[in-house]
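Other chains of the complex are left out, but the ones given are in their true place.
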Amino acid sequence: MIEVGIVGGTGYTGMELLRLLAGHPQVRVRAITSRGNAGTAVDDMFPSLRGHLDLQFTAPDAETLGRCDLVFFATPNGTAMQMVPELLEAGTRVVDLGADFRLKDLPTWSQWYGMEHACPDVVEQAVYGLPELNREAIRGARVVANPGCYPTAVILGYLPLLEQKLVDASFLVADCKSGVSGAGRKAQVHTLLCEANENFKAYGAPGHRHLPEIRQGLAQIQGSDVGLTFVPHLVPMTRGMQGTLYARLTGQANLQELYERRYAAESFVDVLPPGSHPETRTVRGTNMCRIAVHRPADGDTALVLSVIDNLTKGAASQAVQNMNLMLGLEETAGLQQIAVLP
Amino acid sequence: MIEVGIVGGTGYTGMELLRLLAGHPQVRVRAITSRGNAGTAVDDMFPSLRGHLDLQFTAPDAETLGRCDLVFFATPNGTAMQMVPELLEAGTRVVDLGADFRLKDLPTWSQWYGMEHACPDVVEQAVYGLPELNREAIRGARVVANPGCYPTAVILGYLPLLEQKLVDASFLVADCKSGVSGAGRKAQVHTLLCEANENFKAYGAPGHRHLPEIRQGLAQIQGSDVGLTFVPHLVPMTRGMQGTLYARLTGQANLQELYERRYAAESFVDVLPPGSHPETRTVRGTNMCRIAVHRPADGDTALVLSVIDNLTKGAASQAVQNMNLMLGLEETAGLQQIAVLP
């Protein structure tokens, strides 16, 4: 049995890691840490796990974590970079669900995250964990930077278009919508039910931390910088994310065929039939990204609708997918859930 | 591989049967019927099943269904009773998720369901499929009447109290609350999002079809008729059900111990620690019933909080549990899902 640790287990991505790993056939959670809740039984805090997981929160402890085959960080930004070097030395692999290792350009990172980076060398070796883009590198990686939720939905949506250089990459518009769980489990006024329910709004229009991450990913695909307007919105629901992606076509292509071909071998990207509109609920709790591609009125606009669950493909289940790759397991192991509908 | 059929697969309980059976290790769905959608691929109607189930709806056909080991009826009341006798003759077992075989007293049945019963003899042999009450009879049954959602939550909640004759059974109050999916997937004004959202109301206060079913179940346990006031309410959410159950204590007992002991061997009833309040979301999509028992202010009122998911333990997963028992499979097979939270 492979043994893993989770640092920071009391937020939503930590909860989801627990659910997924409790059902993973080859993995056992050896330790889950939470300074504030050390000694509390995990299923006291999360009663949905009663009967599925017999574990207590512990204080983070490098020795215990260092004995794990792999450690997930589900911590606030800036935490993982303090502990990762020591774990790497102990031979443990790491998947960071935070943003510490996502941006290669450190001044950009510092500008958006407001601190100096603690281990630039680890940033250098870290692999951006989007398997559909970087699968082979992930297999060999010791540190994987698990992508943000918006970047996952947007990069997977634009990928075939940019790979084929079919659009004007200087004016891309990514209008994105997220359920409220993207804001995490901390107590805040603006995510109270009474504030977020029966309401819709944009946020971060002047700038959002996921913008440089998306631009980095798209630039890798396109081979050059892209011009991107990215506007996130808050949807009054718990989970689910859609990227509605616009681009002006510069070349000719059968977009439906292009997308189907590109993702034919991918287990977790599902290209819908022509004329479809993916629904976020169909991917709830799963590792699936569902995509539909349109060309409205047969004009020169490519329109891509890309949906994921922000907490799974946008965080925890993608982290498990990365773990599977890093440890040589079946890529889909533990990730075959069907969304619960309605 | 055991082969099963589903009659009436386009409603919510049919959808849930598909999800659960697609993940069941020993069962294959051979046929799913829908007159109106014959020829349609199941995953065209339910895209969440894409990649998990390769099946088309077919018109109901006694021969095909008769070759199944077991057939589930997820049909409107009054449909199953027309087809079941023929299937029984063909040697097929039946689980009816509707109400055709739930009430032993046929005049009462006719009064509440507004029709004559088509096969009184099948009613006689049918077993009421609440495993925690009738497990052995279910194992040997050829027809199981799968309980209604409210009856499941209420009977499991009162069971230990009535078995021990600890309360005044002439004045029981079951104040129940259900998510909107209990009303099914048919187009109706009062279950539109705009009608049911941000709203709370009682319904059926003058009388509800589940009342005689609950009274029949409680009378079986108590050994005599009970006086029950049952008021259902509609909660603005998709899934989940709570019975808040009140009774006046006539005897002495440690209620916590009583409940823990009674359900110690049950895989799908979870008695919470003293002082708890079960949450419907912790059982979402699962076969679990979570119960807390209180005695407010140490007075003479027993208060039981009993939650289930109305579509799973209240319908589809309980049907699978019954199937497991009827076919000699592990009772928990295919039913170990963890609720997706948040």
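Just so it is clear, A and B label the chains in written order, and each chain counts residues from 1 on its own.
Everything that follows uses one rule, which is that contacts are C-beta pairs under 8 Å (C-beta built on N, C-alpha and C of every residue); 3 or more make two chains touch, one makes a residue touch a chain.
Quantities reported herein were computed from a predicted structural model and do not represent experimental measurements.
Novice: One sequence, 2 chains in place: how many copies belong to the entire complex?
Specialist: The complete complex, not just the displayed part, contains 4 copies.
As a working rule, only the chains that are shown with their structure count from here on.
Novice: Could you tell me the distance, in whole angstrom, between the mean C-alpha positions of subunit A and subunit B?
Specialist: Distance between chain centres: 37 Å.
Novice: Going by the contact rule set out above, which residues of subunit B touch subunit A in the complex?
Specialist: Answer in residue numbers: 12, 15, 19, 22-23, 46-52, 181, 185, 197-198, 238-239, 270, 272, 278-279, 281-285, 290, 336, 338-342.
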